[in-house]
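Of the protein chains in this complex, one is absent; all others appear in place.
Chain naming follows the written order as A, B and C, and within any one chain the residues start at number 1.
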Amino acid sequence: MKLCMQGAVFVQITSDPLDPAPLMRLVEGPDMGAVVTFSGNVRNQNRGREVQYLEYDAYRPMAEREMRAIGEETATRWPCRIALQHRVGRLELGEASVLVVAACAHRAEAFEACRFAIDTLKERVPIWKREVWQDGEVWIEGAADAPVSAGTDASR
Amino acid sequence: MKLCMQGAVFVQITSDPLDPAPLMRLVEGPDMGAVVTFSGNVRNQNRGREVQYLEYDAYRPMAEREMRAIGEETATRWPCRIALQHRVGRLELGEASVLVVAACAHRAEAFEACRFAIDTLKERVPIWKREVWQDGEVWIEGAADAPVSAGTDASR
Amino acid sequence: MQVRVELFGRLASQSGARELTLEMPVGATLRDVAAALAERFPVLTWVPSICRPVRNLEYVSWDTPVTADDEVSFIPPVSGGV
Partner (left out) sequence: MQVRVELFGRLASQSGARELTLEMPVGATLRDVAAALAERFPVLTWVPSICRPVRNLEYVSWDTPVTADDEVSFIPPVSGGV
């Protein structure tokens, strides 16, 4: 698939596996000396529990809108080209759930831009993960666990 | 080619084009939730000059030794798996000269580990670049330019 | 007036609904919509204390009024971590 940037920003929510290579090629440019890539991958354990898989749910139109706003703000603060991509649906251990790639002239600003974008994405983009173990599951809501079904007693 | 880590660290100096994908796969692990990749690419201009290409020269055995030491120090300070790779020889505009990939449990430490490793690499790994323009060339020695041939008057 | 409510994450899994329409009086606020939602799905009484309200894809305050055909949602803390 051909990826296209709008201005300096590319955003996408997809249920396909994520691949950093095309995003890196997308943001690279003749005066971009530094490309910093963040990949958030599914860990085999969380809060002392053995994770089997994750299921991501998104408020897609809002999430894309927020991701674009974060990209635009990042590109204003640190002149850069930036791509943000988030996966939804079921993810197995080790798979990437989110990618942020920032290309800048120099490395200090590329690190700062990438860090700012992923930190802000994690704060305000409406995407949630349901963590599934052998014998149970929860929604991860920030620092809290929340029951998936109505019957379960909230553990918060 | 099969890449192998020694402990938590992979280092390589090569004249082949660099590819972040195999390095990312190499450092990923079941409890590594965050992978941060730095790619340093050849810019089309530097210090106001239009660059045609770069030529990297390395003191290879010492450079590999220093890169390994930096990797080990990084992995001690931030529990991580880390790969450092530097290219030598002639590089065209846009090509990557150096890759650092750090995989950690969480993202704050992955950003810090990657940043520390590339900053330290740029300070002390004995690799030099010769910058070639249409009508001249210099060795880049830190902040200074240095004449390539004996006949040229040193500009420092 | 009719207000469309979109449900995600815990709201969707606990209510069994991903979308519904609520009849609201003119002048109703986001807080009123959350109350009407909790009336429809008593399991969602936690929403006002945990969520941030959203109107037409933008975070707003609980006092923001809704108008006909607005799309409303309530956003629990997002995925965070890594």
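Odds and ends about this structure:
We adopt the following convention: contacts are C-beta pairs under 8 Å (C-beta built on N, C-alpha and C of every residue); 3 or more make two chains touch, one makes a residue touch a chain.
Model, not experiment: these values are computed from the prediction.
Contact with the chain that does not appear here is found for just one residue of B:M5, B:A108 or B:V148, B:V148.
Those residues of chain B that touch the chain absent from the view are 40-41, 43, 46, 56-59, 61-62, 65, 98, 122-130, 139-144, 146-150, 154.
The rule is simple: only the chains that are shown with their structure count from here on.
With centres set at the average Cα position, the gap from chain A to chain B is 26 Å.
Chain B and chain C have centres, each the mean of its CA atoms, that are 50 Å apart.
Contact of a single residue of chain A with at least two other chains is seen at positions 40-41, 43.
Across the assembly, chain C contributes 81-82 as residues in contact with two or more other chains.
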